[in-house]
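So that we are looking at the same thing, I have put the structure below in structure tokens.
Just one protein chain is left out here, and the rest sit where they should.
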Amino acid sequence: MAATRRPGRNHLFIPGPTTMPDRIIRAMAVQSEDHRSPSFPELAKPLFQDAKMVFGSTEGTVILFPSSGTGIWESALTNTLCRGDTVLAARFGQFSHLWVDMAQRLGLEVIVQDEEWGTGADPQRIEEALRADTDHRIKAVMVVHNETATGVTSDVGAVRKALDAANHPALLFVDGISSIGSLPFKMDEWRVDCAVAGSQKGFMLPAGLGLICISPKALKIAEGGPGGGTGRNDRLGHAYFAWKDQLGANAGGYFPYTPALPLLYGLREALAVMREEGMENIYHRHHVLAEATRQAVAAWGLKPCAKEPKWYSDTVTAIVVPEGIDAAKVITHAFERYNLSLGTGLSKVAGKVFRIGHLGDLNELSLLGAIAGAEMALIDCGVALTPGSGVAAASSYLRENPLHKA
Amino acid sequence: MAATRRPGRNHLFIPGPTTMPDRIIRAMAVQSEDHRSPSFPELAKPLFQDAKMVFGSTEGTVILFPSSGTGIWESALTNTLCRGDTVLAARFGQFSHLWVDMAQRLGLEVIVQDEEWGTGADPQRIEEALRADTDHRIKAVMVVHNETATGVTSDVGAVRKALDAANHPALLFVDGISSIGSLPFKMDEWRVDCAVAGSQKGFMLPAGLGLICISPKALKIAEGGPGGGTGRNDRLGHAYFAWKDQLGANAGGYFPYTPALPLLYGLREALAVMREEGMENIYHRHHVLAEATRQAVAAWGLKPCAKEPKWYSDTVTAIVVPEGIDAAKVITHAFERYNLSLGTGLSKVAGKVFRIGHLGDLNELSLLGAIAGAEMALIDCGVALTPGSGVAAASSYLRENPLHKA
Amino acid sequence: MAATRRPGRNHLFIPGPTTMPDRIIRAMAVQSEDHRSPSFPELAKPLFQDAKMVFGSTEGTVILFPSSGTGIWESALTNTLCRGDTVLAARFGQFSHLWVDMAQRLGLEVIVQDEEWGTGADPQRIEEALRADTDHRIKAVMVVHNETATGVTSDVGAVRKALDAANHPALLFVDGISSIGSLPFKMDEWRVDCAVAGSQKGFMLPAGLGLICISPKALKIAEGGPGGGTGRNDRLGHAYFAWKDQLGANAGGYFPYTPALPLLYGLREALAVMREEGMENIYHRHHVLAEATRQAVAAWGLKPCAKEPKWYSDTVTAIVVPEGIDAAKVITHAFERYNLSLGTGLSKVAGKVFRIGHLGDLNELSLLGAIAGAEMALIDCGVALTPGSGVAAASSYLRENPLHKA
Partner (left out) sequence: MAATRRPGRNHLFIPGPTTMPDRIIRAMAVQSEDHRSPSFPELAKPLFQDAKMVFGSTEGTVILFPSSGTGIWESALTNTLCRGDTVLAARFGQFSHLWVDMAQRLGLEVIVQDEEWGTGADPQRIEEALRADTDHRIKAVMVVHNETATGVTSDVGAVRKALDAANHPALLFVDGISSIGSLPFKMDEWRVDCAVAGSQKGFMLPAGLGLICISPKALKIAEGGPGGGTGRNDRLGHAYFAWKDQLGANAGGYFPYTPALPLLYGLREALAVMREEGMENIYHRHHVLAEATRQAVAAWGLKPCAKEPKWYSDTVTAIVVPEGIDAAKVITHAFERYNLSLGTGLSKVAGKVFRIGHLGDLNELSLLGAIAGAEMALIDCGVALTPGSGVAAASSYLRENPLHKA
């Protein structure tokens, strides 16, 4: 208690964890319960069904793991693939890099398609690689929907079309950790086989609950036992992340091991919150807040890390600072002087970009406070900006564009 | 649940209740306790002592009532005065008006000194009235320290000097509801006899706990029984708000009737929060945020309701809208379109002013979000403003002026 | 933190404040709101209507004060009576005594009917007094429904019959603080004029919200101005507890001064909780738990303070300890050794009785834990009991008698 207390709240504008509605925090403040009681399924069962709304799926199967999103990546790979299997992965930022790294550590052969940071998965190249894979060595295509590190959104629908065009049977795995619940996601329409989400982003929950939505096709392969009935018999080792144990227990409304109860109550409340706002409204709101942020960036005379508008992410904007400015200092200064948490530049773009996360439970004035803070931090750190210019541009845009469609 | 959910949090910039730190909300989430248990005084006793810090008092006695601030006004009057007693009161806004009204309803004769709204208590006139009261008919002088309706702060120290100059024995009663805990308050130095505070302002708690700090002089009069030992025997009726019952129980760390337990835990936490920031830092922060607000108002080309800088309140700014604009519409629009809660104009200034409360647990970016919102609402309602001008002025000021002194 | 932590929860078996359901605690953990916002009435308005269910009223008007129950007593008296008015009050315990005392302090003439502690209001004597009052000097009859100090419930319906039999126009005031929400209460059927309740008992909330339900008759008198249109003009002084200010604001869904917001959310949740259990079920449950307690007392060979079964309270049982035993020591020992909070003996019965409160959100096993604890404390303090005898008797009764009717 030696340090002086910082007044007011922290302004959290990282790309997750996101600001939670107070009602979700309240919903999680629960005493322990017996997860094997006769009444427990009243809580658990609807979650599996209701969560599918957020994935844009009616055909899929949702499993909830007590883990972060990283664990769910592992779950997708280890339940469907065998040692030495080949996967195709686009890499264009820190999180797509980490997924590739995980696949390699788990013993998979990864064909990496590197794209320039600031762009996303290239459906054309994916189609080419699949066409070339005439003996169907590639068992899965891994795509990060929203690359959090650079503020880039890939076109998953186009990737699906690439698979179709190549007439390739590979599974389609999508990391939707920083998109699902915030950006339009169409599991069924895009025929995604494993869609991976984390509780701490669009679901507006703390980290600790990993969600996966699994297509009937992926499920069948997983159920086929080692090798998925293909004769291959060296399934990647797993136990904790096994779908089978979960599905067996889930069917009755239970879990194979003790679930993280507060997060289940939190998820129930989060789904209610999302239903009450409406998924279309949520998507539209994220777009409006993102566009307002981009208006501010333009007014500052700066550029997003995303190379072209088609890559712009509506959940996070990575902003390139001018030459000679250290983005890390801007971020530290924003935190220490204005209690504003911005996202840092990771790996290749460390020191070059800072990120404004604009996902989760936000509205206009929260964002404008953050834009004002970013502006002040930039000026303090030597960037030549007109004070108020970012807020002026963003607020003018927001005045014209309501968060929800009429 | 038919209505669409509003995303994000409400931006609360009324002059109380104020935004509470989450840790205070948490501290109040307590199960019931026996308020007569042997361990209860461990909670209660320190509160009476520690709360005096916020009043700037070591000599006073603090009592905590389960009531709003209005009740504490009544407590001050009914414990010290008799039916038909005369009091002198300055009136220059809705809250000073209401206190006068209460005194009249309780059966007191009130000499009202009306001042122009936008100014405050006039020490000169008070001195004159007291000098004229040669037979000391006036038993108390009532001053509202911070008139919440107009954003005006009176100079209580100067009022004390007026009493001294007139050599008048009247008690000095101060309504510090929207000042104590936010503006410098010097109970002992100013020899205030009853200082009245509410939990929902500078204390950053919900309403429901009324605090009064009582001078030894006032306490002695109250203890004198009907008439305070003066021979007058028609003490104003009261029971709930009797100091005597409270003080008897408080001495042992108890209360005469069931206390509002969550608020006691909340008060304990609030006092810790205030100690950790430091009262001088708190006062300075309120001044800086208020000045930033005034910079924005000036940049908009508008004027505060307070007539001169000497009247400027550091907890609330009432802003006069241009002719032809309905301030009530601005306020409603700000709430409905931007989820920004501004203070309404009350009574004489209804429709003419809106108010920005800048007290409680706030920091720069919270305020800038609100200024951005007020600006947007003003523009939407037809006021000719340069978008971003208010935020630019306020943020430039805030960049130069840290919330805490080094 | 020097003291060793006490493990586990406190077992709270005083007659209020009562144990709260966790969901009510959660519902109160809210950030501040503007109590003058356009959306505020969505919260406030239904409360006035819905709370009437608990009073057994459709004709009455409910007002919610930020105060303890004591304040509401004052409110009932000061809004309807004038200085020097005469009231008739039965006194048979500490709380009926305190209400008499308050009436006297407020300047009323109180005709006190003292009854033996352990009995209640005597309808016969009340009828006689009213018959004798041929000039209708008595303006109100004050009855404590449930005397918390002795565990005695008066028959309010019989008191109403006494008024009717005497054909007397006096108002009927009932202190239902420790009964309303737990015992059957029939405001309309009994034609009660002011029924007073506190949040910390049957409503399962913290103290701090005082509830009063007012009959049309009492309301009309209050609205008549000083003297209620009777020509009497010396209404008891009040301001904070004025009904008029509340009713004016309540009509629109607002309050005349800042309400204790968490308690409003708490009340909303408490009313939902009560509806979901059902008032008849609640009443039945209180009866069953009370009877189980009495079975335990009988098994211990002890006697309740209530003289006859017709006086038995279903919310609290006061138990007389054997000669030579100091009940205060039993209570202190129960708290310090077993973390069990029992009610102390007040005033005349101090040291002679201890009380088990069995109201609020309780069930069988909570009560049996407390009975076990009381038994252990009694034995430890020298009372000759068969270990387990109380629990055996109570549990046998509870096995046969479900908390809810089928």
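By written order: A, B and C. Residues from 1 in each chain.
In the analysis below, a contact is a pair of C-beta atoms (placed from the backbone, for glycine too) under 8 Å apart; a residue touches a chain by one contact, two chains touch by 3 or more.
Since we're looking at a predicted model, the values are computed, not measured.
Contact with the undisplayed chain is limited, among A:T19, A:T80, A:Q295 or A:N363, to A:T19. From the options C:S39, C:Q104, C:T332 or C:S366, the residue with contact to the unseen chain in the full assembly is C:S366. Mapped onto chain A, the footprint of the missing chain covers residues 9-10, 12, 14, 16-20, 25-26, 28-39, 66-71, 73-74, 78, 83, 101-102, 105-107, 198, 200, 206-208, 236-242, 256-263, 332, 335-336, 341, 344.
The missing chain lies against chain B, touching residues 22, 25-27, 29-31. Along chain C, the points of touch with the absent chain fall at residues 1, 4-9, 11, 19, 21-22, 29, 273, 276-278, 281-282, 285, 337-340, 361-366, 368-370, 372-373, 375-376, 379-380, 386-389, 391-393, 395-396, 398-399, 402-404.
We adopt the following convention: only the chains that are shown with their structure count from here on.
Each chain gets a centre from the mean of its Cα atoms; for chain A and chain B, those two points are 46 Å apart. Note: centroid distance chain B to chain C, computed from Cα atoms, is 34 Å. With centres defined as mean CA coordinates, chain C is found 54 Å away from chain A.
Counting partner chains per residue, chain B has residues 9, 19, 29 touching two or more of them.
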